[in-house]
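Up next, chain A:
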Amino acid sequence: MANSEFILEMLQITKRFPGVLALDKANLALRPGEVHCLLGENGAGKSTMMKILAGAQPMDSGEIFIDGEPVVITSPHHAQQLGISMIYQEFNLSPYLSVAENIFLGREPRIGRSPFIDWKRMYRDSEEILKRIRVDLDVRRPVNELSVAQQQMVEIAKALSVQAKIIVMDEPSATLTDHELVALFDLIRTLRASGIGLIYISHRLEEVFEIGDQVTVMRDGQHVATKPASSMTRESIIRMMVGRELTEEYPKEFFKLGEERLRVEGLSREGAFKDVSFSLRTGEIVALTGLVGAGRTEVARAIFGADRKTAGQVYLDGKPAEIRSPQDAIKNGLGLLTEDRKNQGLVLGMTVRENTTLSNLSALVKGLFINRKFERSVAEKYVHELQIKTPSIEQVVQNLSGGNQQKVVLAKWLFTQSRVLIFDEPTRGIDVGAKAEIFKLMNALVSRGVAILMISSELPEVLGMCDRVLVMHEGRLAGQLMRNEASQEKIMHLATGMSSAA
Partner candidate 1 sequence: MAEARTQAFKRALIAYGPLLAALILEIAVFELLGRRQDNPGFASIPNLIRVLGQSAEFGVMAVGMTFVIITGGIDLSIGSLMACGGVVCAMLVKRSGGDAVALYIVAGWAAALVLGALSGSISGLLITRFDIPPFIATLALMSSLRGVGNLITDGKPISPLPDAYQWLGRQQIVPHIPVSVAVFLIVLAGGMLLLNHTQFGRHVRAIGGNEESARLSGVNIARVKWRVYILCSMLTIIAGLILSSRLGAGSPKVGMGDELGVIAAVVVGGTSLSGGRGSIGGTFVGLLVVSMLNSGLTWIGVETFGQQVTLGLVILAAVLLDKLKSW
Partner candidate 2 sequence: MSAIRVAVCVLCCAVIAAGCGPSQSPAAKEKVIGAALLTQTHVFFQDMVAAMKSEAEKQGFKLRVQYAEFDSRKQIDQMETFIAQGVDAIIVSPADSSGLNPVIAEARAKNIPVFTADIAAHGAQVVSHIASDNEHGGVIIAEYLAKLLNGKGKVAIIDHPTVASAQDRVRGFEQTMAKFPEIQIVGKVPGEGQRDKAMRAAQDILQAHADLNGIFGINDDSALGALAAVEAAGLQDKVKIVGFDGTPEAKAAIAAGKALKADAVQYPDKIGQKTIDVIAAHFRGETVPSLAPVEVGLMDAESLKQK
């Protein structure tokens, strides 16, 4: 039987998605009046665990106890009734409603049994809740006028108004300023003192030591360890988070380094990243890594002209290149394989042939018209070369698997004769077999003189495939590691902003 020392226990939770074991007998136990930090790499299973707790996803097997009583959480509404409140990174607030309306959304107090809202009571109760957490806010203001931090306070007040006993905060600090963070921590301490159990998810390890009581580390869907925060060091946490041996899923080949292909100097985009400088030579694969939100994708988009840069210069083959739009980038021999293939890489309703040639149609135009025969031969060539598994080149790409879709995107950039390719999370949503194929294709490209910048959160693939690793932290380049000096620990040090190695 469960021990009622805990307000919440999740035992042996298992969840399988098609092709992935997201949670493998994971455990989590939370005491009342405790801040429990849940840590792990992207994809370690933290968010799946929390979705199960919130009733947003069913588990395949396992047990959940609340106050020692076994429960089966059937829906988000049910979770709320059980006293579980989630505060996501993206707030669930209705922007044009007032603070009070948001706090009581769906549970508005009414005058007697009439359909009319008892505004007086709603405002009074809202003020009371805010007073309890020592937040000074006009409850009549619409929430879109509030700062992010204030909106977060409203979310917390909303959680309290439903008598939450367990509050989960997913990356609450990601968008706060230092000053706001202090206020948040004060609030968390107030909540802790009132006996509420908090689960705190964050990538910033320093916060763990400041606010955390207990730490649970997860990896690959499994529970690694649960220890008091005071008994741990940053190094020990990182080791637990990454601690896996590199296998030979990465068919890395080495080539002679050639000329500098791409150089970026002082690249900045306000609100996204600042002063990023690096270079890329033929024959090498350079990784750009860092935590989610560190600004990697934004750097790639700015180089490619998809977003405007606010400062800095891009050089190609040593010459300054004016890139203001993707067209300019393509003219300069750049190609971008976006992270979100479906929404940014492919036109899903078009065929393999049409997607392959989309970026370089002018090469197929004879006179006024597209030379269809030529176009078909181009598409056939890449389907064969990249071994795209498709019934025909007239297949609509929507119907292809993730790996084959990625190959179609690659075909598109090969047809534009790209000399610099930026791969943003090239293996996301792709199964293991196809991953290795994509890596082999990268090798083949590098051997032909293409320079590759690979953005990835998957440290094993970064270490497995890259010659150099650039690490970003909060919009800045935190450091650079050569292949022989790089390790997951060192990368995580840089990515969490702990030190500047290199």
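Keep this in mind: contacts are C-beta pairs under 8 Å (C-beta built on N, C-alpha and C of every residue); 3 or more make two chains touch, one makes a residue touch a chain; residues count from 1.
Candidates were picked such that all candidates are chains of the complex that A comes from, given by their letters.
Computed from a predicted structure; not experimentally measured.
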Single touching candidate for chain A, where 1 or 2 all sit in one complex: 1
Chain A residues touching candidate 1 - in the complex, by the definition given at the top: 304, 306, 325-327, 329-330, 336, 338, 343-350, 354, 358-359, 361-362, 365, 368-370, 372, 394, 412, 416
